[in-house]
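Every protein chain of the complex appears in place save one, which is left out.
First chain written, first letter: the chains are A, B, C and D, and each begins at residue 1.
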Amino acid sequence: MMQATDKQENPTRSGLVTAPELKRHGFFRNVFSGIKSLLEGMKVTFHYLSHPSTVVTQQYPENRATLKMMERYRALLTMIHDENGLHKCTGCQICHDNCPNASINVVTRSNPVSGKKELDRYIWRMDSCTFCNLCVQVCPFGVLKMDGSFEGAVYDRRLFVFTLNHYAGPAAGLLAKVADPEERKKMIEPRDRYSGPVPLNGQELAGVKALKKAESGCCGGSGGCCSDSQGSQGSKEMK
Amino acid sequence: MGIITEKLPCYIEPIPGGSLLLTSMDAVINWSRANSLWPLTFGTSCCAIEMMMATGAPRHDTSRFGAEVARPSPRQADLLVIAGTIVRRMAPRLKTLYEQMGEPRYVMATGSCAISGGPFMYNSYSTIRGADEIIPVDVYVPGCPPRAEAFFYGLLTLQKLIKEGESVRRPGERRKPVLSALPPGITLDQIRAEMAAVLKSDATVNVEQAAKKLEKESQDGQCESADGCCCSRT
Amino acid sequence: MDSANLLTAVAAAEPNAKPREKADRAAVQVPVGNLSALMKRLRNDSTFAFDMLCDHTAVDWSEQGTFELVYQLYSTVHGHYLMVTTSVPRVSPIVPTVREFWRIAEFQEREVYDMFGVLYDGHPDLRRLFLEDDWKGFPLRKDYTDDFMLERPE
Amino acid sequence: MSVHITTLDDRVRLRQDDSSPLSTQEYFVNMGPQHPSTHGVLRLVLKLDGETVREVIPVLGYIHRGIEKMGEHQSYRQFVHLSDRLDYLSALINNWAVSMTIEKAANIELNDRIQVIRTLMAELQRIQSHQLWWGVFGMDLGAFTPFLYGFRDREIIADIFEETVGARLTMNYIQPGGLMYDIHPGFVKRVKAFLQYFKPKLAEYETLLSGNVILQERLRGVGRMDGQTALSIGATGPVLRASGVPLDLRKSEAYGSYGKVAFDVVIGKNGDCWDRYWVRLEEMRQSMKIVEQLIDNIPEGKHMVMKPAVKIKLPEGCYYNQVETARGILGVYIVSDGKESPYRIHLRTPNFNNLWAITETAANWRLGDLVAILSSLDVVVPDIDR
Partner (left out) sequence: MTGITENIWQAKTVAQRAAEALPESVWFALGYMVLGVVGVAAFIAVLGMGLIYAERKIAGHFQCRLGPMRVGWHGIFQTVADTLKLLLKEDVVPAQADKFLHILAPLFTLLGTILVLAVLPMSPIVHVSDVNIGVVYVGAVSGFGVLGILLGGWSSNNKWSLLGAMRAGAQIISYEISATLALLVVVLFSGTLRLSEIVESQAAGWWIWRAHGVGIVAFLLFFIASLAEINRTPFDIPEGESELTAGFHTEYSGMRFAFFFLAEFINMFIVAALTATLFLGGWMPFHIGDFAGFNAIMDMIPPGLWFTGKTAFLVFLIMWFRWTFPRLRVDQLMRLEWKVLLPIGFANLIAAAVVVLFNFYFFPVR
């Protein structure tokens, strides 16, 4: 087996490090070196006990105010809306096609005024999202970004279905071309960020049909089924 | 659950002042349960590593919550963290584990796989699409995998559920508190303001309606809809 | 040995072995009948000395009605790779086992049986590896259907 | 024809040995799928004689998700993110393996910057993976504190990844045609800070665990496996190297930037648990050496040589490529029929082969040794089951 050593490529750089043999000594030497090794180990642990500065714990709920996620951390898909509240999504479906497990559903409609195809609802299923970032990468218009807000635990998995766009209507660039503010208002329709209970089964979710069914269902598309207006303040009370 | 939580309330309730006693009993019992969630050492895949980061890494340290006593035996555990994918072969075992746990037991599904099958949702002949198809889940923690802080947020959410949703008056039933309809970090006011900014006057009507609905529901304290948002367990 | 020399040497050792086309490394194709003999030669002959069976898997060419069995061999002595393939009909997929040459083949063959239903002649413990013993069908076959599986919605 | 299909029930049947009045009765015990030391949902059916392990029968499939079947329905780019979920502890290296196979097949040439960053990331991932292993190894042997120390140091690398990649475990960072992001401006500083931090910590690891007489007694000579058996079982990575076979693809194939750096292949002598332990510890040192050599010499260039929206189609044919992950050789076998998604994709995962070493090594050792051997093989179960 050892002849393989010679056959290694890059022989100039190829060093081999071999594991050391564990030595056995006489009875008493064994006992004393054994006790010495135990004491050395105890010294290491005692060092940490006696130096409170080595404690590295970050106390999460207490440090919420100062906790800052890394800028690239991927925890929540968001649609970028500019200062006027407009997004650039055209409903082109590229993100949907690239999503590995169809967590993105782009529902389009034709505009009531201009009749053009445009974004109605941008539905994102956080429950199945793998945060692989492909959608953000492939978007030709830079519509999406991954946000670092990770606090998303809920009691009901239906709440993981989000509508990312704030309004249904043409993208920012197209809307800017419309001069008349009255017409602009007609062209867009509001959408909450949360779309309400959408059936969980993937088959039903696919397509507009399910959405319409949900809208006509018990709670309607806007308010959500069971709600807590406190949102993020909730966790402060938990303390 | 023993005598205290099962039979006693029936006797105490009729006594004058018994109701008050029960309420304070609730407070104490729920406090102890919420603060002593011993997890089962159970993890199937990637999420287990992040869970270990949360429970094991000194930086995060679940022992602050009293939840570092990971029990290898389901009999002694209170919290079953489903960390990772559940496949068809594992499903009966998961059910057994859940059944072996003594009441009160709580289940937390962390990560996309445990919530919905996640990356393995489609075209997989083996992956269960969501652990709640097998056992009832109390709290869902999104992420793939959720980071340690998200895990703690889930733990806090669970504590809230225990403190608000349990009572000795109705043993075995856990009432989920009013659900958070909005994504975390977003308040209704924020949406209202943003919407108003974009859509001026007439567009806000829709949001106002939603707000009224929300307020009404939160006053009622529970959901009226028939689709079972407020899951109770037997 | 580089791949051209290797192919020549294999062809000399086993006349029925033909180079497999459209492969990115040295690859030969042998009839099932010659597989066992060739593998024995490859394992024990010092010019080949393939002491490691890196990988063994199958491909379901359902249109041609065959399973292509793929063996990836590596020699730590010479540092060369060889891919050996053989085809068996889908209707009666029986292949001789190579377990006696490489221990790991026992488990890799079990996996292939589990996923494709390829039967290994002489295998000591041929049973399902990943799926339950009473699973119906072989999932990696192209015609596998399952009422549990969901298609990705478009 | 002697094809005989068996079931697990056939396998776990006891043969009563009544030949001698002194013969003891053997019995079967299920270890797993939920067991603290099987590191996931591995199930081992143990045939025990008292405390002594007579036979180990691994039963797999408790996390078999059918990734290979899914791969046939996904585009090449999408499949990369599934490779994260194989051996999640070396997710980046898995990404690299799949990407490299695709790049080789599609003849995509990469610039030096991409190669160097990939190599850096892979080595950091290797250190991180070994840190976790060290901690868990300590815990399996009953020492709880190393677990915490391993995780403490692992967090620092997780920070490095989080800053550049945006994820902590499942990265999807190395993609066909480059990298998802260029490195973060703070990357180099963080890595250097880590190197400075971790060197004394590694010495501390040695004092706390390696030098400990109890640990040495638990590992010496336990679960010995010679090189020939290891090769026959197809074991790779530290498990194979500990048995004295210096097979390291980083050296023999010199992919990425490994050809430009000096590092040593770490091998063991006896192939026992101690060697496997020591090989991994030393590999952390070697990985740090590689990182040190590369961190100051990241060449300029683009981080992506092709646009992410471009659909990849491989020419018809079959492609096999291997890389060295933290646990051994990961091989990716792609059969393409010229379409957007592979006709067949197969992953030769290192843990699949390494696991079977337990059937060779654990017999006639005690239950406690079985845990040590299993832990020294460092299996990640989702990587076995795929």
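In this section, a contact is a pair of C-beta atoms (placed from the backbone, for glycine too) under 8 Å apart; a residue touches a chain by one contact, two chains touch by 3 or more.
Because the structure is a prediction, the values reported are computed rather than measured.
Contacts of the undisplayed chain with visible chains (whole complex): A, B, D. Within the whole complex, the absent chain has one touching residue among D:V56, D:I117 or D:M139, and that is D:M139.
Interface note: of D:V12, D:A106 or D:I214, the residue touching the hidden chain in the full complex is D:I214.
Touch with the hidden chain on the side of chain D covers residues 27, 29, 35-37, 51, 138-145, 148-149, 152, 208-209, 212, 214-215, 217-218, 366-369, 371.
Touch with the hidden chain on the side of chain B covers residues 1-2, 4-5, 28-29, 31-33, 35-36, 58-59, 61, 63-66, 68-69, 71-73, 75-76, 78, 100, 102-104.
Against the chain not displayed here, chain A makes contact via residues 31, 38, 41-42, 44-46, 48-49, 52, 54-57, 59.
By our rule, only the chains that are shown with their structure count from here on.
Ranked by number of C-beta pairs in contact, the top chain pair is A-B. Our note on geometry: chain A versus chain B, Cα centroid distance of 20 Å, whole angstroms.
Averaged Cα coordinates give chain A a centre that lies 40 Å from the centre of chain C. In chain D, 61, 64, 66, 69, 73-74, 81-82, 152, 155, 170, 228, 231, 245, 247, 252 are the positions where the chain touches two or more neighbouring chains simultaneously.
Across the assembly, chain C contributes residues 76, 79, 130-132, 139, 144, 150, 152-153 that each touch 2 or more other chains. Interchain contacts join each chain to each other chain, per the touch definition above.
By the touch criterion given at the top, residues 1, 3-4, 7-9, 101-102, 202-203, 205-207 of chain A touch chain C in their complex. Within the complex, the chain B residues that touch chain A are 58-61, 64, 109, 112, 115-122, 129-130, 132, 137-144, 146-150, 152-154, 156-161, 163, 176-188, 191, 194-195, 197-200, 202-204, 206-207, 209-211, 213-215, 217-218, 222-223, 225-227, 229-231.
Per the touch definition, chain D reaches chain A in the complex via residues 74-75, 77-78, 81-82, 145, 152, 155, 159, 162-167, 170, 172, 180-181, 184, 204, 207-209, 211-214, 216, 219-220, 227-228, 231, 242, 244-247, 251-252, 254, 259, 262-269, 274-275, 278-279, 282, 286, 308-309.
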